[in-house]
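One protein chain is absent from this view; the other protein chains keep their places.
To keep things simple, chains are lettered A, B and C as they appear, and every chain counts its residues starting from 1.
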Amino acid sequence: MSLGRLEAFSDGVFAIAITLLVLEIPVPSVEPGGLTDALLDQWPVYAAYVVSFAIIGIIWINHHAVFGYVERVDRGLLFLNLNLLLWVALIPWPTSLLAEYMQSGGSDERAAALVYALTMTLMGVSFGGLWLYVAHRPGVGAVARLQPLEVRSRTRRFVIGAPLYALSVGLALVSAPACLAVNALLAVYYALPGGGAMKHLGDTRS
Amino acid sequence: MSLGRLEAFSDGVFAIAITLLVLEIPVPSVEPGGLTDALLDQWPVYAAYVVSFAIIGIIWINHHAVFGYVERVDRGLLFLNLNLLLWVALIPWPTSLLAEYMQSGGSDERAAALVYALTMTLMGVSFGGLWLYVAHRPGVGAVARLQPLEVRSRTRRFVIGAPLYALSVGLALVSAPACLAVNALLAVYYALPGGGAMKHLGDTRS
Amino acid sequence: MSLGRLEAFSDGVFAIAITLLVLEIPVPSVEPGGLTDALLDQWPVYAAYVVSFAIIGIIWINHHAVFGYVERVDRGLLFLNLNLLLWVALIPWPTSLLAEYMQSGGSDERAAALVYALTMTLMGVSFGGLWLYVAHRPGVGAVARLQPLEVRSRTRRFVIGAPLYALSVGLALVSAPACLAVNALLAVYYALPGGGAMKHLGDTRS
Partner (left out) sequence: MSLGRLEAFSDGVFAIAITLLVLEIPVPSVEPGGLTDALLDQWPVYAAYVVSFAIIGIIWINHHAVFGYVERVDRGLLFLNLNLLLWVALIPWPTSLLAEYMQSGGSDERAAALVYALTMTLMGVSFGGLWLYVAHRPGVGAVARLQPLEVRSRTRRFVIGAPLYALSVGLALVSAPACLAVNALLAVYYALPGGGAMKHLGDTRS
């Protein structure tokens, strides 16, 4: 019951953050006849929308996988989860920032990419922390239902995100599109099978 | 349980996207005495609001009908559903674009209508793909509960949307209001009985 | 199950519409030292926020009361409910319009109040229609659980809203604040006991 309300609240934040992304796509104000060009020119907006949508969607899937092992909600879990949601709910802002400045070049473009990559890194760190807490805190996670090998495989998968996202922070200083591309690849990585994140989802309705 | 959380997340995205449409209706800034005319002049905004509201509402109803046959959530279903939600969540943007440029005439009006119709087409393709996956992927859909004739009837209904929406893409190049009207007619078509989409909804509370 | 998902979707739209109202409250841009005055000057914004919040909250309570008698969801109910949600989701817009123009005087103020009162009237008509459908459509409502007297009492209560809201349309042509005040009084009327709208809510947790 408690757990159900926590999951429902988290799902709500995920669903709202993913849907608010659309508000960051501007309707261009143009001279007559200029709309087609203006729409094509703002391609970074669409790229950022798709990448951020995929990232939030996949965090949601993995969040679900982690909570599939939770047996008991304690104060620590509550705040680690709230901390994760803080970064997830923030994502529409760096998305908009990156979309706005991706073609501007120079230090502005790098600053925007840096903020984007930093947000994702902190989100990744928060996610890894949440998983480690569930996996190792006595009484919180249903570790008895997991083989030690499975725990380690999931830990590898969920904790490796943080350094990979951090790598994209460095890349941001070189090229904003490359930084966005690495974030897209990370989303693909987490979408691929492995680590059994999806296994829990294979349960039948009953 | 897993299925319940997937449905709840999807319902959240539908509910938010349908409610965000209102943010696209501007409060006009006018010279004293000009509000009545300004409100009447922006009739395309209201038309686009109603049509997009109806479209999202009816996708939601049909989404429900499709998920009524899901017995097991796998990775493929998860991503096909996320792909559908990406297009649903996008709808407020082309709605706003079309509303803004519908009376502007020329290439701008056609570009805006094209983007609107393309979004609906990709949403229709995504929906058709989701249904085909549920209907034909072994273990995912409860096909045993459906007569082959019923499967074919639903397939006709859910897959025919994509080419009909695509037709409205062509129409967008001729007339933006006609394009919006065709999208409205498609919403009416999916609202009418047929294909049993609604049948599942007739279940009693128990 | 079906009914549960319909209620959850409706609750989502109510919760989002009521929370989006806050976006209509502007952060004033002022000359240094002018913020206090600017904040006091926009009192109609706060009044409109509170009245619209109360109206949406109370429609939600009454929506709950109506759905407490639903036994079976059919196509008609689905569309009457979607129609009600269309007007509920619209409310942030006339709220913002009225707040913006309430102190402007003249025809602009009357036009804004007219749009506000018309939206509430159409919402009231939609609500009355939904109740009449639940109460009289065979198989949809649990009329057997209600005394004929109770049905009539609820009908009086839920159907009287439309003409009362319509009255506020007339008033809008005279005075915008009076029109808002009448809408506030209507919210108070629906909040008061009577007609047993609340009775259903008295159920224990089990």
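Going forward, a residue touches a chain if its C-beta (ideal position, glycine included) is under 8 Å from a C-beta of that chain, and two chains touch if they have at least 3 such contacts.
This is a predicted model, so every value here is computed, not measured.
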item	value
Neighbouring displayed chains - absent chain, whole complex	A, C
Absent-chain interface as seen on subunit C, which is shown	7-8, 11-12, 14-16, 18-23, 25, 27, 30, 32-36, 39, 49-50, 53-54, 57, 60-61, 64, 68, 191, 193, 198, 200-205
Missing-partner contacts on subunit A, residue numbers	1-3, 5, 8-9, 12-13, 16-17, 20, 23, 70-75, 78-79, 82, 85-86, 89-93, 96-97, 100-101, 104, 106-108, 111-112, 115
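Throughout what follows, only the chains that are shown with their structure count from here on.
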item	value
Magnitude of the superposing rotation for subunit B and subunit C (Cα, nearest 5°)	90
Innermost chain, where centres are averages of C-alpha coordinates	B
Equivalent interface positions on subunit A and subunit B, same or different at half	different
Distance from subunit B to subunit A - Cα centre to Cα centre, in angstrom	26
Multi-chain contact residues (two or more partners), subunit C	none
